[in-house]
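One protein chain omitted, others in place.
Residue numbering begins at 1 within each chain, and the chains themselves are lettered A, B and C in the order written.
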Amino acid sequence: MNKVYSSFNEAVADIPDSATLMIDGFAGPGGTSQNLIRALRDQGASDLTIISNTAGLASVSGFGTLPGQKPIDIGILVDNGQVGKVIASFPVSPSPSRPTSFEKAYHRGEVELELVPQGTLAERIRAGGAGIPAFFTPTGIGTFVTEGKETRSYDGKEYVLETALKADYALIRGYMADTMGNLSFRGTSMNFNGVMVTAAAISIVEVDKIVDVGEIDSYRIDTPALYVNRIVEV
Amino acid sequence: MNKVYSSFNEAVADIPDSATLMIDGFAGPGGTSQNLIRALRDQGASDLTIISNTAGLASVSGFGTLPGQKPIDIGILVDNGQVGKVIASFPVSPSPSRPTSFEKAYHRGEVELELVPQGTLAERIRAGGAGIPAFFTPTGIGTFVTEGKETRSYDGKEYVLETALKADYALIRGYMADTMGNLSFRGTSMNFNGVMVTAAAISIVEVDKIVDVGEIDSYRIDTPALYVNRIVEV
Amino acid sequence: MVAERLPREVIAMRVAQELQDGDVVNLGIGIPSLCSQFVPEGRTIFYHSESGVLNYGPMAEEGKEDQDLINASGQFLAPVKGMSFFDSGAAFAMIRGGHIDVTVLGALQVSSKGDLANWMIPSRGIGNVGGAMDLAVGAKKVIVSMEHIDREGNPKIVDDCTFPLTCPACVDMIVTDIAVISVQNEGLVLHETAPGWSAADVQAETDAKLIIASDLKNVSL
Partner (left out) sequence: MVAERLPREVIAMRVAQELQDGDVVNLGIGIPSLCSQFVPEGRTIFYHSESGVLNYGPMAEEGKEDQDLINASGQFLAPVKGMSFFDSGAAFAMIRGGHIDVTVLGALQVSSKGDLANWMIPSRGIGNVGGAMDLAVGAKKVIVSMEHIDREGNPKIVDDCTFPLTCPACVDMIVTDIAVISVQNEGLVLHETAPGWSAADVQAETDAKLIIASDLKNVSL
């Protein structure tokens, strides 16, 4: 059993065309698997469906980005024509004058969008990892979100039925991993990574450090090893 | 804002008759709020509905109990005639020759039982805390579990619709809490405590140690303070 | 009607008075994010952000910013005692599960029934939902803080929202640069006006009909 890969390119080499991927970071570069995204751009798989909180925001908005830095986000996959569909909650720039790559491609009719409230997105991914195919949630009642979906009342309040999301691969940014695959995150970089790592058939993780088993304290493990398939050190 | 209580009796004083409580520990004394259970016995509230993994097991079976110890579990509430209903996954002793207090009361017709698979019980409680009123799960299909419930097929597999569980109070056993209510657990004592603490209107927690804010490292906090209402040091 | 409008900081100060000791509070982008600076002394507030953090405090000092420590506005946070981190599934379980006492959000439009529209300007043809729908439906109290009229001078408090809804009947209170309004079963009640603004002045900038509170007063801080 070897989970440690020596290069980002090797770790993403088998991702086929038309794969579904979960890729995140909340919005900024913290928690975004920038090296794996670049390797996937170089690898070239096309017609990808990407499940993500944003559709690539930091590169145009500087969201959560240190001064002078130029973060990579999934915008480079959109620019490279690899993306067929995005499932996201925050797909465009807050500022219409600085549109994201996704927004431009969307207006050209090149990519499809499924817009999902952020909590519903997180819960759908969590459900995908947890063997729950569908659940009722109050979020989106009285809005476009319920179009074509079943709604139902519990205790006088309306809820909408949402279905689980799963992926073929997740590209995850962690902090430390041990060689078994136990994983820890730093600060708010856990965000969507923490649920996405559970919902993909194959989770590929880039981390600051790969360490021996035991070097991450049991209480510092955020993601148990069973959710992690491939690890690459940055 | 003061969450620290000076006695177990004071912490459970306002629990009324007919309240719904979540009380756990997986099964053994580790993670069971033995002091709060005893205080509730002394307090005397009756006709309680108790949501728990077992219905009081360790006191008769010695499950997870150090040699020579005599653990307290919710059996003392059953013995004291305070329990009207139990919702549990493991309500009786593995050994018919050493029945639990609950099993005896059940056969006398004094308590009602809702038997729930353990994972469904955990998920129903998690849902109660997470604002999800109902969800589909594969567990229990083809068994008594689906009686009177809606079933539905997703991708050719059958699922049953289960509803959330919430409580008026949860009696929780933690390891350390800070005065703000941040909480950490030890080892496998997190178990049902980790979900129950999110699903009760008022969570009452007994801990080994109450410490100043900052003495629990951010990464050692298992339950953020917003879920904890009352803390008592053992 | 040449009286001055309240500056953004004063709107935030007024909202901050609503935050009670022990409250769990989620602050949106813009004016809402300013509120934490103005909470009255002696109140412990737990700030929650959907980026996955509870109990954040001040922003990071210059030169000490950390990309792994941000709130949902992308601001860099200082590490503080008692801060905890969690994933997005848990962050929204807190919101949807009713564990947030107060959320303060911006708005494009609020209706007389408390409907909120804050996620899309229809002319753009695309928008960001983000966490607004979850916060609006999940928080126990929803306060909108915003300018009373938009940049073109159109009233933002309307009979019925013309923009796509974020959540129907969710707003409890509106604090603007000229008024403090509560949403009641009988409609919108005007409680406070900015100094120099009469109830009629506020009504003139409001599409929906306002009910004047019997104890109408000036905004006080």
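One rule holds for everything that comes next: contacts are C-beta pairs under 8 Å (C-beta built on N, C-alpha and C of every residue); 3 or more make two chains touch, one makes a residue touch a chain.
The shown structure was predicted, so the numbers you read here are calculated from the model rather than taken from an experiment.
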item	value
Among shown chains, those touching the left-out chain	A, B
Selected residue (touches chain absent from view) among B:Phe8, B:Phe185 or B:Tyr219	B:Phe185
Candidate in contact with the missing chain, chosen from A:Leu40, A:Ala130, A:Met190 or A:Ile231	A:Ala130
Footprint left on chain A by the chain that the document does not show	1, 126, 128-132, 178, 180, 182, 198, 213-214, 216, 218-219, 221, 224-227
Those residues of chain B which, in the complete complex, touch the missing chain	26-31, 53, 61-67, 89-92, 94, 96, 103, 106-107, 113, 115-123, 125-126, 137-145, 175, 185-195, 222
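Definition applied: only the chains that are shown with their structure count from here on.
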item	value
Chain centre separation (chain B, chain C; CA means) in Å	36
Whole-Å gap between the CA centroids of chain A and chain C	28
Numbers and ranges of chain A residues touching at least 2 other chains	123, 137-138
Per-residue overlap in chain C, given as positions that touch at least 2 other chains	85-86, 92-93, 95-96, 138
